[in-house]
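What follows is a set of notes on a single structure, which appears directly below.
Taken from a larger complex, these chains appear in their original positions, while the remainder are omitted.
As written, the chains take the letters A and B, and residue 1 is the first residue of each chain.
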Amino acid sequence: MRKLTLSTAETIISAAFEKAAELNLKPLTVAVLDAGGHAILLKRQDGSSIMRPQIATGKAIGALAVGTGTRWLNANAESRPHFVNALNGVSGGAIVPVPGGVLVKNDEGETLGAVGITGDTSDNDEACAVAGIAAASLVADCG
Amino acid sequence: MRKLTLSTAETIISAAFEKAAELNLKPLTVAVLDAGGHAILLKRQDGSSIMRPQIATGKAIGALAVGTGTRWLNANAESRPHFVNALNGVSGGAIVPVPGGVLVKNDEGETLGAVGITGDTSDNDEACAVAGIAAASLVADCG
């Protein structure tokens, strides 16, 4: 696979929601972006709060911004807060540097896009992203 | 129905895509927003260009902003361009005042949300929104 299609994005989100149901998580919002950071698919489950679309998208953008999952940004926010603050600035406030933004790669290591999930704990959000990406037979990079 | 659910939004977009296939339209992007203007579901078909998510969302926001479909805004853009320019300003550049932003109402006339579609001609975009809303047994207000 060379490009994320809408159909693959549907597979990813369906599997992420299945994982969330299995873990009995709070309502989630999930964004799947292409390699250029543009939305392919976004779903907000009933009861997920109003700014969740921006948070989910911000996690996915954060991962694409630095070329690895947002777990890396979360660690940097503690060790080098000035760097993460600056990223907020240069991105026009577009990134959310906590776990749950996961890169989607193919077998050759090429980045096809990113998944961002929000609604439960950051660790649980990330677990659902990983489950979704695996269901599409693609490779997750959590950072 | 009192609130648009994710499941209803899925019905709307599936029917809009069916209509588009029937009419042999270009790839579309469709946004379904709740009554407060927050995304419930957004789908960008393969080949739909990168700023389509913002355009689709901007049509739906435009309809919610003034309480009727964006066909009304499109007419005002000719008769009162300074009003539509001002709406762009006070909304922070969030509205797209051309047909294809359609309010979703229930039988009692209550606004439940809006659908915004972009990718083909504005008239065709709007026709798909209307088909989607009808498939969910809800009422379309095109403006």
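Quick notes
Here, contacts are C-beta pairs under 8 Å (C-beta built on N, C-alpha and C of every residue); 3 or more make two chains touch, one makes a residue touch a chain.
As the structure is a prediction and not an experimental result, all values here were calculated from the model.
This homomeric assembly is drawn with 2 chains in place; in total, the structure file defines 4 copies of the chain.
Please note the rule applied: only the chains that are shown with their structure count from here on.
Centre to centre, using the average C-alpha position, chain A and chain B are separated by 26 Å. Residues of chain A that touch chain B in their complex: 3, 5-6, 36, 38-46, 50-51, 53.
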